[in-house]
Each structure stands twice: as structure tokens, then as C-alpha cells.
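A single protein chain has been omitted; all remaining protein chains appear in their positions.
Labels A, B, C and D are assigned to the chains in the order they are written; within every chain, residues are numbered from 1.
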Amino acid sequence: MTTMTDPPNDQGFRLSQLIYDTRYRSATIQVIALIAFMVIAAFLVRNTITNLSALGKDIDFGFLFSRAAYDINQKLIPYSSNDPHWRAALVGLLNTLLVAILGCILATVIGVVAGVLRLSNNWLTARIMTVYVESFRNIPVLLWILAFMAVLSESLPSPRAFRGEEAEASMWLWNTIAVTNRGTYIPAPVWGPGSAIVVVIFLLSLLAIWAFGKWSQRRFEATGHLLPNFWIKLAILVGPTLLVYLLLGRPVAFSLPELAGFNFSGGIHLRNSMLALWLALSFYTGAFIAEIVRSGILAISKGQTEAAYALGLRPSRTMNLVILPQALRVIIPPLISQYLNLTKNSSLALAVGYMDLRSTLGGTTLNTTGRELESMLLMMLIYLVVSLVISSGMNFYNKTVRLKER
Amino acid sequence: MSQAVERTVDRAKLAVSDEIAVQIINMNKWYGEFHVLRDINLTVNRGERIVIAGPSGSGKSTMIRCINRLEEHQKGKIIVDGIELTSDLKNIDKIRSEVGMCFQHFNLFPHLTILENCTLAPMWVRKIPKREAEETAMHFLRKVKIPEQADKYPGQLSGGQQQRVAIARSLCMRPRIMLFDEPTSALDPEMIKEVLDTMIELAEEGMTMLCVTHEMGFARQVANRVIFMDQGQIVEQNEPEEFFNNPKSERTKLFLSQILGH
Amino acid sequence: MSQAVERTVDRAKLAVSDEIAVQIINMNKWYGEFHVLRDINLTVNRGERIVIAGPSGSGKSTMIRCINRLEEHQKGKIIVDGIELTSDLKNIDKIRSEVGMCFQHFNLFPHLTILENCTLAPMWVRKIPKREAEETAMHFLRKVKIPEQADKYPGQLSGGQQQRVAIARSLCMRPRIMLFDEPTSALDPEMIKEVLDTMIELAEEGMTMLCVTHEMGFARQVANRVIFMDQGQIVEQNEPEEFFNNPKSERTKLFLSQILGH
Amino acid sequence: QDSSTLAAVKDRGTLRCGVNPGTPGFAAPDASGEFVGFDVDVCRAVAAAVLGDSEAVEYTPLTSAVRFTALASGEVDLLARNTTWTFTRDVDLKNTFVGVNYYDGQGFMVPKDLGVSSARELSGATVCIETGTTTELNLADYFRVNNMEYEPVPVESFTEAQTQFLAGACDVYTTDASALAASRASFENPEGYVVLPEIISKEPLGPLVRHGDDNWGDIVRWSLNAMIAAEEYGVTSANAAELANGTDNPEINRLLGVEGELGAMLGLENDWALNIITQVGNYGESFEKNIGENTPVGLARGLNAQWTEGGLIYSPPFR
């Protein structure tokens, strides 16, 4: 409907209309912008081609399929130095995602706790949290990563210290966890026969918890009685699984870390590079999240709390029923952009030798094959895709929770 | 100044019993170094409708907020429905569910529908089953004349409608005392009328009400006492006729000349 | 509904010439699928003062905003001061500097002083030297009776003063036609009078004016035509006396009863 | 032609040289912040040859990971940074290795109290390894072929490797044996560490330039050869000026520009090699001064002796 136009122009088309006529003007500007853009792009591409050919290079992603020839210490999927470069890159990407996801989880926990404690009416705790937030926010994350790494590798005992009759160091928690300057070793589950049943039961009890939640909500609505949900859920979570586990004669064993040769073996090895990166990113981002949580809660006007109080709701109920549902809408968008930052910051893995995407594809692969252009482009593209996925998740969330207004 | 309340009120209906609903004895409150309320003494009988007036900053809001413990008083006693307000949490809970309150800015919960706004507290505080709570809610929404909006969200309603929802929401808790803190001052003239009508109806049903307002029309017709506060003190209290026609203190005269002469 | 315009207007003074200032021929406009303006035909002579009334959403604002191309029309012709409004930017620029406009919310530039607000457009559009622009500005500020505020910022002025500044700001461009879009509806009663007085003065000086307003007192005294719009159409147009006392269409009657009976 | 590296260097008045950020003896800033070392001397030699001033060098410290890109992108004119000459680096990465200034091999260093005496006993060890090096790849192959497990700890630079190793974050540090020696020499307590006897690879280290500018490659190649030849003929920084007056060895004469136009053929002054030898010294002098047995690094000539002495160091004739 919007395309009806002025009366037909008697003089026909004049060149000056390109600039002065609103109908053509925008087209003109766009065409000029497009041309300028193309010219710049062409200029860059042309330079790149000339430069590459001057060096006798070309653009070729074939290197991804040649033998990588280097080892990666932390690998979530099987990988050996005989595998091709793309697989090394994949191992790196998974490591990036691993530290990003773990980081987001821990950062959220830290951030929420710190944010809420900052609002607590305990003067001392609130102050401590302020100190935490202000110190982590205002110091570069890289410094924190290095500092965490330094703590881990300088102040923890080396595996050697665990050796001998009267060893200088000992393991934690009844000899199940070994904290060394090479990393921390924790027990790893060993799946014996019958363990599948335990896992299934565990999954079923998760389902049961969900069903119970629904049921108890309905019961509450019907009768007004509220059950001690938390404890019941906890019982469902732990009870059946534990029972089956014991009945089946403990099918899931744990392999404990043991000192063997130079190092501990057995158990899961959390390398210091990962721990340092993970902790530093989490604490750093946690400080920002604490601020987000705090201001999110504060943004829900005092009036809401007062109205809830005036209706006789207890503070904890007020928090759960009135403040949090509203605060979440305020909190989640900036929270997600913090997740985005954390993911991008995980590329600082470089500083501590964690083999993430940047250290594999953008590091060793790049400089053993000499394909810097291809590797960098590919790497940026992957990061971009990860970011876009996260931020489209945010947009989706935003659309679903927007408050209805007139 | 704006809308006169047009509806005629049957004053005879507005009975006052002898039972004491709220008693405030020698109450004092400070904000930091600032003494907001000084030696407040006030007794409200069941069924009384009290209008509180006074210049800005005189402590009106603070006083009625003390009555359901949204603010803490620091000296003196407040006894609501026979229960003394101390820092005992149980007492506070009991009093809060007996005393309804409406705010200047409505403070509806924007993430809940109108109906949910009204059923939230009954369900969670009074432990009333949802069905029943919804029936009560619809009852009161009909009473404030917006049953058809039950499934909308507060953001979709006009100010006057929102304030009426806020009143309905308080009523759903079946309070014995209602506090109003300038319920109409954020509204457009048209809407003021809707809200005042609702309040008058409430008064006719014998609700004990304390109402901070500058709607003098309302005060004249409905209140059986007008309290004038200044600088944290109750300067004057009287029946509306007397208060408006024959104010005693200078301060009151000045105030009235401002507010009416307008 | 509020303030009557007290000032008596010398209607004799208000001459209308034969020259045509604005001509709208068969103009139509759509927002998406929504047909806001339908076949609008209107001729305004130089010196005419036209009041446009109608219920909310009837397209009044849209119509006058089309006249200086704040909105684009999609069919028909608008001829202002002999220049046809096409998508030619030069024409648009020319027309905009011939046509002044005042908005409901004043839209003063808060980061500039009153004087700067007034000199900005003359300096940058008309390329008038600063000195001269300031003289003109002071002239018009005196005219709207607030020369002493010249160095203040808009935020420091009351609503009525702000609206008068907005009028002065338009006048500084020495427009031949003034458009007003509910210039008083965001104002408190007292301030409405200030602004209406200013507008009446302007009318007396022979300014061509199109004014969307619900100030029927103003319409009665100043307008030489009242246009009633509904659902995007001009339903009725007439002299004020006729319009108020003898409305033809049902719709107009209903509207008048609402707006006056109130 | 104008875009040649030689012209660019002359124009700029300084040579840009990529060096190791800190391997004592090979390349490391001294107390006054100036780079010195065996590799650095190659840079200085080229600067002396091209510009007549061995001090006219801008050093760019490069980690092993970025060195080739820095060279390829033109950020440095020359890379003299214990870089192993390999087929792919030469052919695929489009570099031109102009010679070898140190014949080396990869070794392992462990703390003495680990009680290890052979690389074969390292199964299960944690190994600090610099990323982007040949040693990283050798290591992977060595352990795989010998069916041993290991845990690589990738580090970005020599200093970091050293710090990690000292802090005990890895059991073993592996890199070129020369660098191991240099590293060990800088330890507070060198006796606490041993370099294992196995050498698991060939690491011919030498300077390199970009593909595509053969003239520049020649200049660097012959600057290095001039140092080597000078040692062979007994030309030293002390006697070079004197010998430049002419000798009866035509090779020396050609080297020092007394006879022939070798300099001009390279596009340089005729006293280019004389400048190198007087300002930097010959190969042997540089070796002794920086990494020889009387320095903390304390390397023996070994493979790096002149061919006449049973080593591999050998300059093609100046003819």
C-alpha cells in the first residue's frame, strides 16, 4: 500500500532527481555505499592476492586434511598425532567450549551468590563482596589468569612431594583427590556391568522429580497445602539410585588417583592450565554477573517489595514469587552478553598453554603449516558462529519474556 | 481542584463501632538524625474512616506505613486489632494479612495477570485453594467493575483501572483495615472519579479506612474524622465539617486556603 | 472543559485574503493496511484560521503532519504556497521553512538555551548571521512575553513557557503558515491560557493557522472554520457558530456533547 | 629494483632482524637492554655488510609461534633465531634458509633428583615443550614410536618453559640441546639438572629470509659465509684491517675486497666483509665470545668446528 506515488512527472526523469528526490535519493546513497564497500573489499582482496602470489602462496584449505603431527594433552575425543589438522582443531574447539561452559556455570554461581550477598543485611559480608567485585572487575582478566596459574603452579606441591614414607604433601578427602602443581586429580567413575541400570534409574528419578513438582504444584493449587518440596525432591534424587547401586553390588567403581612413576595416574586429571583459566574466567566474569544480579534486583522497584509485604507475603516468598521472576527479565540479557564475553575471553588460554581452538588451529596448526590466512579466517568464523548462536539465544529469550504493555 | 465527588453518600449507613481497630501511643520515628514522627497518638475505632491531610513531607505516608510495619517505629506503641507491633515476625505477618494497603503507584505485579495478582497472596499466605481464591478474586473484581480485564496484564490497563485492581487485590485478603496512601494522586481527573467511587462503596460497607488524600470532596462526604499533620505531628483532628469550616490552627488555615482556593 | 479564553478578540481584525495558502486535493494515506486518511480535500486561504477537531485516532495529527511532510502521503496532491509537495527534497526544504509547527510536547532542544533554540534554524537553514538571528529571536521572545528567560535552558521553564518558546522558535523562521498539534493538551490549566493568548495574538496578526485542538473556546473566538474529522475523513466543516450550535452530522453532535457537556 | 629488501633496508638505515626473546648466549638483552648473542651476531654481520654499521639493527623479539609470519609479512627482513632448516619450512612455508650457523639436535633436561638417566625412562613424564617448534613434532614422534606415554605442557616461550620447569610443573624440558645448555647455565643451581645423553633429532639452525628476493638471500648467505671463511683463513677482527692492505692469499683478498668486485655483485660496498669481520668478528670469535667453553653456556665446538677440524662448518669458496 505504501508504494503509491506522486502524480506522473511531466518532465520525465532528471538526473538531479538522484540527489534531490527522496524516492531516488536513498537508492543513490545505497548504491554509492555499496560501490564504496565493494571497492574497499576488492582493494583488500586484490592486495591479498598479489601479496600471496608474491610469496608464492595460495589459499587452500587442503592442509586441514594432512597429518597434524603434534600432540594435545587434553582431548575430549580420541586424538593422536597421526590425526589430521581438522581433528586437532575440533579437539581445540571442544576444549574451548568445555572451558566456556564450565566457566559460565561457575561464574553464574559465583555471581549470583556474590550479588545476593552484596545486598545482604550482613554488613561484613556485603563489604567483602564489594571488595571482591571491585577488585576483579577493575583488573585485567589476563592478569588474573596468570595469577591463578602462578598460584597453582608455584604454591602447590609437585607430585614428587607425595612420594615416600613421610611425604611433604598428602591427598585430600581421604586420599581421593590429589592437588598438585601439575593439576588436580579426582576420582573417575569406572562403568562396571550393571552400571547402565544405575544410570537409567538415576535418569528416571530426574523424571520423577519433575513429575512430583507438577503434582505438588497442582495439589497446592487444589488444597492450599504446600509440601516440603526441597527435601522430598532430594530424597527422590538420591534414594532410588543409591538403593539400586547398593543392591547391584556397586557396579560403578571409582578409580582413584595414585602416584605412579612421575605422576599421578588414574582418576580424572584436571590440568592446571584448565583450572587456572576456568577459575580466573569464572571469578572475573562472576564479578560482573554479581553487579548484574544486584542491579537487576534493585531495579525491581521498592514498591513491588512493599506491595508484597503489605499483602502479607514473607520475604522469601516475595523474592521467589515477585522479585525474581521480574528481575530475571532484567538480568538475563546482560548475563548472556557476559557469557559471550567469557567465551571470547577463553581465547586467552594461550597465556597458560591450555590447548583451545586458538592454540590448536590458530597456534600449532597455523605455524607448522604456515597457513595463517586460512587458519585465522577459519578460527574467526568459528568464534563468530559460536557468538551468534549465543546471542540469537538471547534474542529468542528476550522475545518470549517481554512484558505485556498497552 | 478537580472532580467533585458526585455520588451522594448515605452517611447514616456509615456506622462506627466502639471496638478499637488501631491504637497508636506516643509513637516516634527518626530517619537518621531527622525526626519524622513526633509523639503520634491516635485511636481508630472499627468502621471509622479517617482522612489524613497535610503538606508534603509532614510524615503522613510514614505514619500509615508504620501501621503495617513497612517502616519501623522507634519509640512508642502501635496496636493493631489488639496485637502490638513489635519486631516479632509472627505478629507482623498476622497484622499484615489483616491490614490492606493501596499505594500511590498501585504497585501491581507486572508479570502476573490481574487475576493472578489477586490470587497470589490468598493462595500463598492464607493457603486458600486456587479455585476458591479465583472466585473471591472475581468477586472483588466485579465489585471494582473490571471483571472483564481479569486475564490481562497490568501494563494493558489504564491508571484508574490499575488502582482499582490494586484495591481488589487488597480486598481479596479480606482485610479488616484498609490503608490508602494518596491512591488518586497519580491519576488523570477522569480516573480519579472511578477510584473514589470504589473507595466510597467500600466505606459504605463499613470498612475501617485510613486514607492519605487531598481529595477534599471525598473527605467531606466520607470521612468521619480528618487529621491534619505537619512536621511529623498531628496538629489538628476533627470532623470534616468542623475541619473545613472552622479550622483551629493557623497552619491548617493556610493549608486549606491553598488547597481549596485553587 | 477548563479555562475559557477570557480575552476578547477583535474579529474584525482577522482578515482573510483570497490567495490560497494550502490546498489538499484527494489526499490519501495508509499505514500498512490501515487507511488513515481518506480523500481529504481542503483549501486554506491566506490568513485563515482553521481549527481541526475530532476523536482520538481520527487522523488529525496525521493530516497536518502531511502538510510539512513529516509524514508522506501516498495519493493525491498537497500544494503549499504554490509549491507541490513531491518527493523532491528541495521542495520539501522550501516548504518546511515556510511552514512552522508546534507540537503537543513542545520538543524544545534541551541542550540549548532558549535563545539558541530560537536562533538555530535561522542560522543554519536561512543562513542568517548570528547577530541578526538573535535580534529576531529576542523580538519574538518578547512577543510571547518571556524575553527574560532567553538564557535559561528549557528544563528550567514551566510547560506553558516552554510551549511559548516553541511558538517563538517557529516564528523565528518567519513562516507563512503555522501548524499546531494540540499545543495545550499537555499543559496544566493555568498554562493553557498563556499559550492560547499567544496564539490569539498571532491570529490577530493575520497568520494562516491550522490548529488541532479541543479548546472549543479558542475555536469559537478565533477560528473562521472548524473542521471535524472522523475515521480519516473530513466529516463536516463550518463556521464556528454554525458548527457548535447547529452541527449537521450525528457524529459531530455526539462528539460535541462529549466535549462540551463534560 | 625499488621494492627489493636491500633498497628498503638502505633506505630505512636500519636492518630489521627477528631474534629469540631470550636464550642466553644466542639472543638475549644484556643489562643495558641491547640484544647480544650468537644469533644476534648474524644480524649484526648483515647490518655491517649492508649498512657498514653493525649497530644499525632493530631487533624484534619473536616467539617460535609467530616467527615465520613475521618474516613473511615483512615485519622483519631477516630471521636469525635458532630456527631448524626443514623441508616444509623451506619449500612449503616459502622461506629461504641461507645456511647453518649451528648444527644441533633435540635433547632432554631433567632435575637430577628425578633419578632418570636415559630418555627411554621418561614414559609417563610431563614434558614442557614450546609450541610451534620442530621439537614439538619430534617429541610426538619419538614417544609414539617408542610406545611411551607423556603429557605435553605447551608453553609459549623459552622463558615460560624455564619457569614452569623450575617450578616443577613439568618433569622434563625438551628443546634444542644448545638451548638446554643455555637454559641450564642460567639456573640458580645448574648442578641440580642434567641433560640426558640422547639426541633425538637433527636440528640444523640457521638464518632465513623470505622467498622471492634472491639478491637479499645472497647477501645474508654470504655474510654468514664470510664469517665462516674468515675463521678458516685466520682472519680475525684484530688482524682484518691489516690484512685488508693485501695478502698473497687471493681468497682472503677477494673476501676483504682487495681483489675483485664481489661486493658490487651483491649490490654492496666492496669492504662489506671487512666490516663484518672488524665489527662482529669471525665465526669462531663469535662462538667463543657468546657460547664457547669459557662462557656460562659452555658449549664445545663439536659438530660446529670447521671442516678442517673435523666439524661440519664449511663455507663455499669466495670466488
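Just so it is clear, a residue touches a chain if its C-beta (ideal position, glycine included) is under 8 Å from a C-beta of that chain, and two chains touch if they have at least 3 such contacts.
Keep this in mind: contacts and distances are computed from a predicted model.
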Request  = Assign the chain not included in the display its UniProt protein name, restricting the answer to "Dihydroorotate dehydrogenase", "Phosphate import ATP-binding protein PstB", "Amino acid ABC transporter permease" or "Nitrogen regulatory protein P-II".
outcome  = "Amino acid ABC transporter permease"
Inquiry  = Among A:N47, A:S66, A:N82 or A:S255, exactly one should touch the missing chain; which is it?
reply    = A:N47
Inquiry  = One chain is left out of this view; which of A:V109, A:I139 or A:A211 touches it in the full complex?
reply    = A:I139
Inquiry  = Considering the complete complex, identify which of C:R38, C:H105 or C:R176 is in touch with the unshown chain.
reply    = C:H105
Inquiry  = For chain A, which positions touch the chain that isn't shown here?
reply    = 19, 26, 29-31, 33-34, 37, 44, 47-48, 50-52, 54, 117, 120-125, 128, 134-135, 137-143, 146-147, 150, 154, 302-303, 344-345, 347-348, 350-351, 358, 362, 372-373, 376, 379-380, 383-384, 387-388, 391
Inquiry  = For review purposes, identify every residue of chain D that touches the missing chain, sorted by number.
reply    = 3, 8, 21-22, 24, 28-29, 33, 58, 60-63, 66, 69-70, 73-75, 157-160, 162-163, 166-167, 186, 188
Key: Contact set of chain C toward the excluded chain (per top definition)   = 68, 70, 93, 96-97, 99-101, 103, 105-111, 120-121, 124-125, 153, 155-159, 161, 169-170, 173, 188, 190
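To be clear about the criterion, only the chains that are shown with their structure count from here on.
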Request  = Decide which interface, A-B or A-C, involves more C-beta pairs in contact, and give its chain pair.
outcome  = A-B
Key: C-alpha-based rotation, chain B on chain C, 0 to 180 degrees, nearest 5   = 165
Remark   = Whole-angstrom distance, CA centroid of chain A to CA centroid of chain C, is 57
Inquiry  = Averaging over Cα atoms per chain, report the distance between chain C and chain D in Å.
reply    = 84
Task = Chain touch graph shape: choose line, ring, star, complete or other and state it.
result = star
Ask   = Within the complex, which stretch of chain D touches chain A?
value = 64-69, 72, 88-89, 92-94, 113-114, 123-126, 131-132, 136-137, 139-141, 143-144, 150-156, 160, 164, 167-171, 210-212
Remark   = In their shared complex, chain A is touched by residues of chain B numbered 68-70, 93, 96-97, 99-101, 103, 105, 107-111, 120-121, 123-131, 152-153, 155-157, 166, 169-170, 173
Query = So in the complex, which bits of chain A are touching chain D?
reply = 54-57, 69-73, 80-82, 153-154, 158, 160, 181-182, 260-263, 265, 272-273, 350-351, 353, 355, 359, 363-364, 366-370, 372
